[in-house]
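Note that one protein chain is taken out, while the other chains of the complex remain in position.
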Amino acid sequence: MTKTMKRWTLDTIAVGAPLNLTETAVPKPARGEVLVRVKAVSLNYRDKLVRETGMGLPIQFPFVPASDMAGVIEAVGDDVTRFAVGDRVISTFHPGWIDGKPLGDARTPPYKTLGGFYPGVLSEYISMPEGWFVSAPASLDYAEASTLPCAGLTAWFALVERGKIRPGDSVLVQGTGGVALFGLQIAAAQGAEVFVTSSGPEKLARTKALGAHHGIDRNKGDWVEEVYRLTNDQGIDHIIEIAGGPNFGQSLKAVAPHGRISVIGVLEGFDISGPAAPLLLKSPTVQGIGVGHRRSLEDFVRAVDSIGLKPVIDHRYALGEVPAAFDHLDRGPFGKIVIEL
Amino acid sequence: MTKTMKRWTLDTIAVGAPLNLTETAVPKPARGEVLVRVKAVSLNYRDKLVRETGMGLPIQFPFVPASDMAGVIEAVGDDVTRFAVGDRVISTFHPGWIDGKPLGDARTPPYKTLGGFYPGVLSEYISMPEGWFVSAPASLDYAEASTLPCAGLTAWFALVERGKIRPGDSVLVQGTGGVALFGLQIAAAQGAEVFVTSSGPEKLARTKALGAHHGIDRNKGDWVEEVYRLTNDQGIDHIIEIAGGPNFGQSLKAVAPHGRISVIGVLEGFDISGPAAPLLLKSPTVQGIGVGHRRSLEDFVRAVDSIGLKPVIDHRYALGEVPAAFDHLDRGPFGKIVIEL
Amino acid sequence: MTKTMKRWTLDTIAVGAPLNLTETAVPKPARGEVLVRVKAVSLNYRDKLVRETGMGLPIQFPFVPASDMAGVIEAVGDDVTRFAVGDRVISTFHPGWIDGKPLGDARTPPYKTLGGFYPGVLSEYISMPEGWFVSAPASLDYAEASTLPCAGLTAWFALVERGKIRPGDSVLVQGTGGVALFGLQIAAAQGAEVFVTSSGPEKLARTKALGAHHGIDRNKGDWVEEVYRLTNDQGIDHIIEIAGGPNFGQSLKAVAPHGRISVIGVLEGFDISGPAAPLLLKSPTVQGIGVGHRRSLEDFVRAVDSIGLKPVIDHRYALGEVPAAFDHLDRGPFGKIVIEL
Partner (left out) sequence: MTKTMKRWTLDTIAVGAPLNLTETAVPKPARGEVLVRVKAVSLNYRDKLVRETGMGLPIQFPFVPASDMAGVIEAVGDDVTRFAVGDRVISTFHPGWIDGKPLGDARTPPYKTLGGFYPGVLSEYISMPEGWFVSAPASLDYAEASTLPCAGLTAWFALVERGKIRPGDSVLVQGTGGVALFGLQIAAAQGAEVFVTSSGPEKLARTKALGAHHGIDRNKGDWVEEVYRLTNDQGIDHIIEIAGGPNFGQSLKAVAPHGRISVIGVLEGFDISGPAAPLLLKSPTVQGIGVGHRRSLEDFVRAVDSIGLKPVIDHRYALGEVPAAFDHLDRGPFGKIVIEL
């Protein structure tokens, strides 16, 4: 008798597209695959965009959403060498991007991800190639570990893999979403001086408890002027630009000469714009960050254990509460939303 | 009897501000200074902007314009160790920026340049600190050598110092101004595949004679589509973005995954704007290039001799023809405009 | 009826171990494999060491030697996507090392290579995973293309991928073997100033014909003093250290401050030694180069076409002349030895 499992599926792409909890057979791991018992799934704002718009991706129905999970190896297919039954693993956001340069070309950028081009992970079991997983950090539970593949790695890739931040550098993160809080925690753990822009004193107080040194209330005047004041006009070495739109121009004003702006989000608009003068005269490096590769995720996992980083989870939902979890994305969580299975 | 010299001066900043050929005493080199007999001055589009707007710089009158020159050491002050009488030298655009990080802060970006913050060089003699000069390349005459400090170094800094281009890379330059043609020549000399966008077949034919592999006529359809076609969708590894404005967004579409866009000009607008999606997904590095430091100019001089690079001079004017030379800037020269003294 | 093919095999490892031309069935490409008709095999000094000592590798008999080949795809197995029948390909020296960090650990360094850990390529046909090959450059014939995977890539990886050489840099290569001549040609094509140390005026004359600027006869006094003389005491920016042993100490003396020494060979001893003072005071980067990864080989292939690099082949042997080709390795060829099939 075939064993069955539950999973959440979509039969259509639309704003408010129904999420269905359905039943199907547990897959068998093919050659080179591992069968993973999913223990936690972390949602990203992108999962909402895929559900609502498809983001131009080739979606096949029934579609299982979500890209980030943690679980345990339940069975292994032939020729599997990286993992054994019982190993705790997390997924990779870009399967097949191992190290160095990404896949894709100029016309069709690299974007073959789980829960998008590939099926998602919001399922009791998944069977996928062993190379699509990495070992989970020993110091985190499954819910915490599930937040690393996209939000955590994005912050790590921006600040450490690309940004090479150092003790004493100034780092500014915008808002209190998942990537921003990971950025805050990674920067603070490396001895950087951390600035957070957010709305309202309550959220800023919570970021200080997480290690931020300076909170800037976006409701009170020009945040760039406040940066100048706090840094004695030196500006910020590394900015995690999350808003996009004209806020990008503000980041160009706030950045230090030869500093870095990592563009990771577009909450305020799908375009970026800003003045050319500070870009030319201060010569900052501006780089979009589209998550990162497997080797860097392995480095990050090692660092999480080493520095004792604990991801910030706003709320943990049960498997039956997925629609409520998706609704929570709209309200702007403080950190991450996780579904425990 | 004091010896006198001629120089060009401005008494006011305005569109059409009069350029006056005036006479003054030849300066004496102070301690640490060298007196240089100026043999050639190269004009940049920026010299026009300074004449017309002052660019927010603290201009003192009578103001001598222009930043780039080549000449010969005529006398040395006390404690001078880097140069001797008879040495051929060129100026540095950012005096005092030797290597590594530039001067300046986030609020007031680094922009202390000759012919702007400091006096200019359009004068028969100048006396300045010895550290403000580097040796001229042996393989160039004075007119050619005078084109290196700003236009030449900008292209070198973008492609080599920052961009680290390699044989086989694809490089695209926009237009046929001074920086673009230096970029073309440097890239071709390193074995890169060079693309030029320009208007009309005649200019494109001239760029091919200089070593460009592909010419794209901006008057004939979308240049990005033509890039896709010519590169089999791979896109361009290094783009020298000269236009600014919405053309920046086109460059984001044309760049290869993990490529680089060096923003060096703002001919089409003082803002830049473009779509966030290719920035996020292709993760290119975007960097403004504000010329470069003295160590890099020394490297470039060495390379000019090594690869036999001959700067492209559109027209050589005599000292008395400076107003005509400035007018030529408005018409968009093919390469550089030089005044010989 | 099964088709058969010829190949060279060893049944034992020893100095003078017999090379046998044997017959066996042409393999069938398994899932993910391509069957390649081998058209040329290039020998490396390492192939001699493997034949004589095994180099500590797990050799299985009958053992097919050699790692570097060029050929044409004859058939493809299921699920092959990178290549089609008729494509011209070359092998990769380290199968599985795609980009970024290599495989292996500190105790057991990465050294899983063709013609060593894996079977070799001195065979009329080989069937291997498609990921083990890259496209051959269009501008080379098979014999020339077969020299790229080990000798060519080693020089490219040292000078370009790691060394990031630039026009005007000084580059010194030691001797006239395969890697040295590739280093010479790559450096010259990038506008570097190339120095060669070798024995006797005849070989030095031949290197000048290939683009070297300075030849230093190792039989005539201290080569380091000659470097000082030729560089006005500046020293060499990039040294390709091929001899090893105490010659490494000479390279430490010859290198420029903040220069680079790429250690690629051990012709004069399996240890390296030298004085600590120049290492500390000049702070050069010393890096061993163990060939390179597949992404870099793809870059190199692109560059070969772009700069028109023609590998130097000392002699082309026929398939029946393999023992003579191995003997030639002992005599120190000028460039590469290739067997054409």
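Just so it is clear, A, B and C label the chains in written order, and each chain counts residues from 1 on its own.
Basically, a residue touches a chain if its C-beta (ideal position, glycine included) is under 8 Å from a C-beta of that chain, and two chains touch if they have at least 3 such contacts.
All values reported here derive from a predicted model rather than from experimental measurement.
> Wait, the hidden chain, what does it touch out of the ones we have here?
A, B, C
> Who touches the missing chain here, C:T24, C:S199 or C:Q287?
Selected residue, touching the omitted chain: C:Q287.
> From the listed residues C:V76, C:V179 or C:V255, report the one that touches the chain absent from this view.
Within the whole complex, the residue contacting the unshown chain is C:V255.
> With respect to the chain omitted from the figure, which of C:D11, C:E52, C:D79 or C:D271 is a touching residue?
Candidates C:D11, C:E52, C:D79 or C:D271; residue touching the omitted chain: C:D271.
> Check the options C:R82, C:K101 or C:R316 and report the residue that touches the missing chain.
Per the contact definition at the top, the residue touching the missing chain is C:K101.
> Since one chain isn't shown, list which residues of chain B touch it in the complete complex.
Spelled out for chain B, the touching residues are 98-101, 293, 295.
> What does the interface between chain C and the hidden chain look like in terms of residue numbers?
Listed in rising order, the touching residues are 101-102, 104-111, 227-228, 231, 233-236, 244, 249, 253-259, 263-264, 266, 269-290.
> Using the document's contact rule, name the residues of chain A that touch the chain not shown here.
Considering the whole complex, chain A reaches the absent chain at 160, 164, 166-168, 186, 189-193, 299-300, 302-307.
Going forward, only the chains that are shown with their structure count from here on.
> Work through the pairs of chains, note which ones touch, and then classify the graph as line, ring, star, complete or other.
Here the contact pattern is complete, since every chain touches every other one.
> Give the rotation angle, in degrees and rounded to the nearest 5, that superposes the C-alpha atoms of chain A onto those of its identical copy chain C.
C-alpha superposition angle, chain A on chain C: 180 degrees.
> Touching at least two other chains at once: which residues of chain A meet that condition?
Within chain A, the residues that touch at least two other chains are 101.
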